[in-house]
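One structure is given below, encoded as C-alpha cells.
Only a portion of the chains appears, each positioned as in the full assembly.
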Amino acid sequence: MRLPRLFTPRTVVSAHCDLPCGVYDPAQARIEAESIKAICEKYQANDDPEFRTRALLIKEQRAELVKHHLWVLWTDYFKAPHFEKYPQLHGLFNEATKLAGASGAKGSADPEVADRLLAKINEIAEIFWETKQA
Amino acid sequence: MRLPRLFTPRTVVSAHCDLPCGVYDPAQARIEAESIKAICEKYQANDDPEFRTRALLIKEQRAELVKHHLWVLWTDYFKAPHFEKYPQLHGLFNEATKLAGASGAKGSADPEVADRLLAKINEIAEIFWETKQA
Amino acid sequence: MRLPRLFTPRTVVSAHCDLPCGVYDPAQARIEAESIKAICEKYQANDDPEFRTRALLIKEQRAELVKHHLWVLWTDYFKAPHFEKYPQLHGLFNEATKLAGASGAKGSADPEVADRLLAKINEIAEIFWETKQA
C-alpha cells in the first residue's frame, strides 16, 4: 500500500494560525488520531476502572483536538477554487469530524473506529498535499 | 408577570455538547457576533491605543468562539438528510466561518464586516429552525 | 417567511465580553443548563459504563460554563444601583452558582437538580430583562 504523501520528504512546510501565517499541516489532526487509536488499544487491554476512566477522558480531549484541527483546515486553508475542484471535500470534512465525535471516536473505544478516522484524515491529507503542489 | 419571549416554551429547544445532549442553538454564535459588532463600533469611536489593543484581542477571542459554535452546529447537529435538503448548507457554513476569521471579523474592525457575519449566521439560523419544526 | 422569535428585534439585545462590549444574555447560562438536564436524563436511561463516564465529564464542563456565564453577569453586567433595587440578587447568584457546582449539578446526575438550577437561572433572567427594559 502506498504511503500518503504526508510522509514523503517534501512535506516540510505547513502553517495554520488565523493571522493567517499560512502554515497548515494535516499531521496535527493525524497525530491526535494516532493517539486515540493507541488509547483505544490500551483501553481494551486493561480493565482497571481507574485506568479506563482516565483513558476515556483523555480520548475525549484528543478527539476534540482532531475536530479542531480539521475544522481549521476546512475553513482557513481550503478556498473556493479547492471546493470546486474537489466537490467531495465538504462531505469528507463533515464525515471526518463526525467520525471524531459522539458517533465515532468520542463515543467508542474500539480501535477499529480510530482506524476509520485515520483513513478519512489520510484522504483529506492526500487532497491537501495535491493542492500544495499545484 | 410576563416572561420575556426568550423563555417561552418554543424557544426552549436547542442542545450542543458532544455526548450528544441534543441541545443546539444558533444563538450562541449570534451572541458572540453581536459582541464583535459592538466591539468594532467602540473601536472606531475610541483612538486610545490601550483601549484599541484590548478591543482587538477580545474581538479575536469572540471571533474564535463564533467559529467554534458554527463548527459544532455543522458537524454535530446537521446530518446527511439536512445536507441533501439544503445543498447550500456546506457553503454557508464555510463562508460564515471564513467571515469570522482572518478575511472577516478577525482581520477587520469594521462594523459592516460584523454585519455581514451576523447576516450569514441568520441565514443558518433560519435553516436550523426549519429543521427543528419539521 | 416568518423569523423565529429568537431573532425578533426585542431579543436582539445582550452583550458580555469584558471590553466591555455591553452584550449580555442569560441565555448563555440557560443553554448550558438545558444541556446538563438532557445529559442527566440520558445518564439515567443508559447504564453503559463508557457512556456514563463520558456523560459525567461533559456534565462537569457544562456546569463549569454555567458558573462562568453567571459570574460574568454578576460582576460585569449588574451595577451598584441594581443591587440596591434587588437586594436578593447577590444571594440568587451565589445560590445559582452553588447549584451548578459540587453541591448541585456537578455533584449529581439527577435531572431534578438540573431543574432547580434552571429555575434559579430563570429567576435571574427575569430580573435581568426587567433592568434592560427600565
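We just call them A, B and C in the order they show up, numbering each chain from 1.
Assume a residue touches a chain if its C-beta (ideal position, glycine included) is under 8 Å from a C-beta of that chain, and two chains touch if they have at least 3 such contacts.
In this text the structure is predicted, and so the values were computed from the model without any measurement.
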item: Per this structure file, total copies of the shared sequence (3 shown); value: 6
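Assume only the chains that are shown with their structure count from here on.
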item: Classification of the subunit A:subunit B interface as same or different, half of numbers criterion; value: same
item: Whole-Å separation of chain centres (CA-atom averages), subunit B against subunit C; value: 19
item: Rounded Å distance, subunit A centre to subunit C centre (Cα mean); value: 33
item: Computed distance of Cα centres, subunit B from subunit A, in Å; value: 24
item: Contacts with two or more other chains, residues of subunit A listed in rising order; value: 106
item: Residues of subunit B touching subunit C in the complex; value: 1, 3-8, 10-12, 14-19, 21-23, 25-28, 30-31, 34-36, 38-39, 42, 54-55, 58, 61-62, 122, 125-126, 129
item: Interface residues, subunit A side, partner subunit C - complex; value: 52-53, 56-57, 60, 106-107, 109
item: Contact set on subunit C toward subunit A in their complex; value: 49-51, 53-54, 57-58
